[in-house]
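Only a single protein chain was left out; the remaining protein chains are all shown in position.
The block that comes next holds chain A.
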Amino acid sequence: MIGVEHLNVHFGSNHVVRDVSFNVAAGETFGLVGESGSGKSTVLRTIAGLNADWNGTLTVAGKTLGHRRDRAFFKAVQMVFQDPYGSLHPRQTVDRILSEPLEVHGIPDAEARIVRALEEVALPRAARFRYPHQLSGGQRQRVAIARALVADPSVLLLDEPTSALDVSVQAEVLNLLADLREARQLTCILVSHNLAVVAHLCERLAVMQGGRIVEVLTEAQLRAGEARHSHTQDLIALSHELEA
């Protein structure tokens, strides 16, 4: 469903993603793990079309992506960002926020779709005409997820979707993402620095360091601690230490 081959990304003279390759099957959730600065978010943003200076081959649903993406791409691929405080327009109501993707893509039947999207993310109907500042952090992230889903995408790119939330709210949002993925057969890429979160949602994951993928593991291998690369082993040891 998603193919990344020999991806390189430069920020000026900084070579931030180095020869990254991986594939994500339809319906699979793939994790990208690493410390800040490892290039994991940059890979995600490049797939989403948010970075200009890249080379390599990117494919989504069999179609090779160019540097300029067409409208069909933006309908099929949607993204949820880390901070719901920053990613929602502060002067737009939830209704307006959810209408925008529908208008952009000329999707009819906005009324029914918005109501359905709010139901899917378990937001009360009353939330529809509120502004983001009138909602809690968890509700805001639900709005961001609803916005991503309202245009019926097939791919969801998740950039640290729960790291700005309380642990109790994180559990709710992770359950929500698992349900939606099931119901809509979504293909997802999840970027996170939290191994436990990645293990919870992903079937496979890649560990990044210094712009490179150092290792690809399955969830079972991760849980069993069968990592070969020392950086992965360090991350796993740390995660166990903080859990205990």
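One rule holds for everything that comes next: a contact is a pair of C-beta atoms (placed from the backbone, for glycine too) under 8 Å apart; a residue touches a chain by one contact, two chains touch by 3 or more; residues count from 1.
One rule holds in what follows: contacts and distances are computed from a predicted model.
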Per UniProt, the name of the complex member that is left out, chosen from "ABC transporter ATP-binding protein", "Cytochrome c peroxidase", "histidine kinase" or "Putative hemin transport system permease protein HrtB": "ABC transporter ATP-binding protein"
Options A:M1, A:V60 or A:V197, residue touching the unrepresented chain: A:V197
Among A:I2, A:V17 or A:L222, residue touching the chain not depicted: A:L222
Option from A:G3, A:G27, A:G56 or A:G137 whose C-beta touches the chain left out: A:G137
Touching residues (missing chain, whole complex) on chain A: 35-37, 136-137, 166-172, 174-175, 178, 193-197, 199-200, 219, 222-223, 234-236, 238-244
